[in-house]
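The complex is shown incomplete by one protein chain, all other protein chains being positioned as in the whole.
Chain IDs A, B and C follow the sequence of writing; residue 1 opens each chain.
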Amino acid sequence: MKSIVTSLLLLTTLSVFGDDRTVGTSPWGPDDEIGRLNLMTNKSRTEILSRIVDGTTYDLSVEYFIGMPSWQAAGDPHYRIWMTHTPHGTVVDDPLNLGKPMNEHVSYTGAAVSMYTHMGTHIDALNHFGLDGKIWNGFSAEDYAGDRGWQKAGAENIPPIIARGILIDVAAGKSLEMLPDGYRITREDLKKTLRKQRTKLLEGDVVLIRTGRMQSYEDAAAYMADSPGLGLDAARFLVEDGGAMIVGADNLSLEAFPSELETDYVPVHTYLLAQQGTPILELVNLEELSRDQVYEFAFIGGSLKFRGADAAPIRPIAIPVR
Amino acid sequence: MKSIVTSLLLLTTLSVFGDDRTVGTSPWGPDDEIGRLNLMTNKSRTEILSRIVDGTTYDLSVEYFIGMPSWQAAGDPHYRIWMTHTPHGTVVDDPLNLGKPMNEHVSYTGAAVSMYTHMGTHIDALNHFGLDGKIWNGFSAEDYAGDRGWQKAGAENIPPIIARGILIDVAAGKSLEMLPDGYRITREDLKKTLRKQRTKLLEGDVVLIRTGRMQSYEDAAAYMADSPGLGLDAARFLVEDGGAMIVGADNLSLEAFPSELETDYVPVHTYLLAQQGTPILELVNLEELSRDQVYEFAFIGGSLKFRGADAAPIRPIAIPVR
Amino acid sequence: MKSIVTSLLLLTTLSVFGDDRTVGTSPWGPDDEIGRLNLMTNKSRTEILSRIVDGTTYDLSVEYFIGMPSWQAAGDPHYRIWMTHTPHGTVVDDPLNLGKPMNEHVSYTGAAVSMYTHMGTHIDALNHFGLDGKIWNGFSAEDYAGDRGWQKAGAENIPPIIARGILIDVAAGKSLEMLPDGYRITREDLKKTLRKQRTKLLEGDVVLIRTGRMQSYEDAAAYMADSPGLGLDAARFLVEDGGAMIVGADNLSLEAFPSELETDYVPVHTYLLAQQGTPILELVNLEELSRDQVYEFAFIGGSLKFRGADAAPIRPIAIPVR
Partner (left out) sequence: MKSIVTSLLLLTTLSVFGDDRTVGTSPWGPDDEIGRLNLMTNKSRTEILSRIVDGTTYDLSVEYFIGMPSWQAAGDPHYRIWMTHTPHGTVVDDPLNLGKPMNEHVSYTGAAVSMYTHMGTHIDALNHFGLDGKIWNGFSAEDYAGDRGWQKAGAENIPPIIARGILIDVAAGKSLEMLPDGYRITREDLKKTLRKQRTKLLEGDVVLIRTGRMQSYEDAAAYMADSPGLGLDAARFLVEDGGAMIVGADNLSLEAFPSELETDYVPVHTYLLAQQGTPILELVNLEELSRDQVYEFAFIGGSLKFRGADAAPIRPIAIPVR
């Protein structure tokens, strides 16, 4: 446990945000629960969809399996799947009182799953991290956090996402297969890669950062250990300069650890979610986009509507645009 | 339990399929695990995507919450969500050894879920029901069904779906709000509704049948009780005459009960999945499409890639086409 | 849902306890977390053990199975068991990379379970119900209730129980097979039955009340519906007059519903747990003791030490004494 804790500890302190950091107030009004997802409009969707010329699709999601990568430092459940009905078991159990001949003829298979909501390709809702007991737009845990999730900003509020997607292939930008362990992506890394790719960010984009870490996905220990990730200033660049609606990456926790702030062990999460109302995508598979050098695309995906939840799985696709 | 069992029992016998029913052999070769999803091609995707002119989207999925509808006759897990981390609990537990001030400042929320794979809007994989120990394309439980699912035809094989979608609003076709309890939809119902809607089925369609039952979704008992559903001959019409790639509906179990066959308690499932290689969509929310009389659309959705599973949640969208 | 809620609503109001009810302060000091279990001493154990003359034992626990009775009004998980390893599944999956011949020779079976802690024969810890945010002895949820249970009064603190056990067979006392639905046991019922049985209560007893409801255990719906149970004044008699260390019964929720108090929907629970520091046993199988008219016995049982939990399963036994 010691080693895990140490890895979360703070090395340096940025003056960017002082101890007076507080959650953001939504420009979309006191009832707003989705933050920058408000940037998505019929017009913005029409615009990106009208640029599709071909049915080539890129599947941006990963598989769920026993042994898959997951964050275990805080004791959350692993992904598990188990069989509630099998062709043979049904013959023995006869759970529906149908008799042996029926169960032998009709071969029934059923399964159940359990998981932490932050497993596989998923989106963080704005209630995942807050500051001082409040989340984005000032909703308080005192008033809204119950035993079944939050009554505000839960995953069920996230609309289906159709937006311009941008891959920033930082690994390729540095001519690397994968960023080094623990590497913290800077504002300059992003700007340089965008220039190299000849890509420009626009307000409302889904911006996906590639570290290359996804190549280790099938080896959970390797995938999890000391991942490269986003720095706080780089995150600020994406939202404040680039206008990103969603920020995502191919690693598990988006940001690099240890934290840059003494008073916040996940400053990129609290900055994006609680201060800027910007949902986060994690574990996005960007390998094929990288291989084909597809940097701009229609991003289309719908996350599961888990009522009250702080995150939900999503299987998004990318369709290149002209 | 008796009453549930009785409701699954067979009242009449159709001569459509005798006792010699066996699983289908794939025309796409001995390795095929996705059946009619092979009908989806770059060309078919391009065709439907190129007909989109507007960013209006319809969310076809339902919410997950404690108390939501689910099939309980065979003892499967209900949907459950629980909090593994709350802003207050983290202060008490300090699971990451960060100390009280840090936990009071950074407000962490995490949740976990468990569910049967056939809950909420979902797609049935081809291994969900088989005949005589085999599933679509002859894969046997003996060889391929383990304790973590099937090594063949699992949900991870289902590609992202982009296809022409067709709503057959049978309830509206009969000028009803909702089909009566237990109503079994016939081939004639489908043909009549298609005529009334001026819609034609094409090979490769995602065909979605509306019974109106979704209006009761928030009242699980009402939603589940004696649902209207598809009859076997109607299912044959959709695949054999209409060329459907996927068949779905707004109820939980697609087909009407009790079964029409003495020897098969889920003949529509075994026909579609095991004999025709046709995945099934259930619990699809078709209310808004019905309200706006949108009968033809681009259907876009990606189901979760649960390795080996017999079904997976999906949050598809519909985008009207010209 | 309506009907369930109504059944919890309060019909009449007793003046027994007003709105000024507060949690009890332990006579065993400010650190006490087990309340009246402090009555158990080496001397008390020696006393009852020395009266055993014969090895006849009564198993007081029920079985756990899918479909077993459980309280479902508040959305808690049912009991579920599933196979993580089966002889056949292991051959297909080879989860330990041992190869097919090994898996065919060594036939491995493993299972997992999940459950609400209040299922099957179990004991309620003192943190299960409190008043105004505090539990027995003044420990507050604010200070001690985290995401993994309470840091005070959790089930891990409950010692193995060896004590004089007393059956009060109220059903038999009234010459009934089973008390009527919803029957609320009174102080007079208990006194009369004790007289009839020629049994006297002593300080430190485990007192078990028989309603006869256990006869319906295999039929969960019948077992759960409108159970007879203990009234508040009867509970006061057991503790204040009788000196009971633990109070238990053969039904699921010990007390009768609807509540006798307008301001408390579970007044017997809050009285016993929060005010008197008296753990509660539920779902105790008393049928064989009743059949053999065994009213006094050595009660021996150890509940599982779930750290922080508000209850834990127990499989106690009764051994008649001379």
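Keep this in mind: a residue touches a chain if its C-beta (ideal position, glycine included) is under 8 Å from a C-beta of that chain, and two chains touch if they have at least 3 such contacts.
From a predicted model like this one, the values you see are computed outputs, not experimental measurements.
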Check your understanding: Which displayed chains make contact with the chain that has been left out?
Key -> A, B, C
Practice item. Just name the one of C:Tyr183, C:Tyr223, C:Phe237 or C:Phe306 that touches the chain not displayed here. Key: C:Phe306
Revision key, fill the gap. Logged for subunit C, residues touching the omitted partner chain are 1, 4-5, 8, 41-47, 49-50, 52-57, 59, 61-66, 73-77, 81-88, 95-98, 101-102, 104-118, 120, 127-135, 141, 145, 147-150, 156, 159-160, 162, 263-266, 270, 274, 300-311, 313-317, 319
Study note, to complete from the structure: Those residues of subunit B that touch the unshown chain are 75, 82-84, 86, 88-89, 112, 148
Exercise for review: List the residues of subunit A that touch the chain left out of this view.
Suggested key: 66-67, 75, 77-78, 80, 83-86, 88-93, 95, 114, 142-148, 151
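Methods note: only the chains that are shown with their structure count from here on.
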Practice item. Over half of interface residue numbers shared between subunit A and subunit B means same, under half means different, so which is it? Key: same
**Study point:** Distance between the centres, which are taken as Cα means, of subunit C and subunit A, whole angstrom
**Key:** 44
Exercise for review: Please work out the Cα centroid separation of subunit A and subunit B, and write it as a whole number of Å.
Suggested key: 26
Practice item. Provide the list of subunit B residues touching at least two other chains, using ranges where the numbers run on. Key: 1, 66, 75, 77, 83-86, 88, 95, 114, 145, 147-148
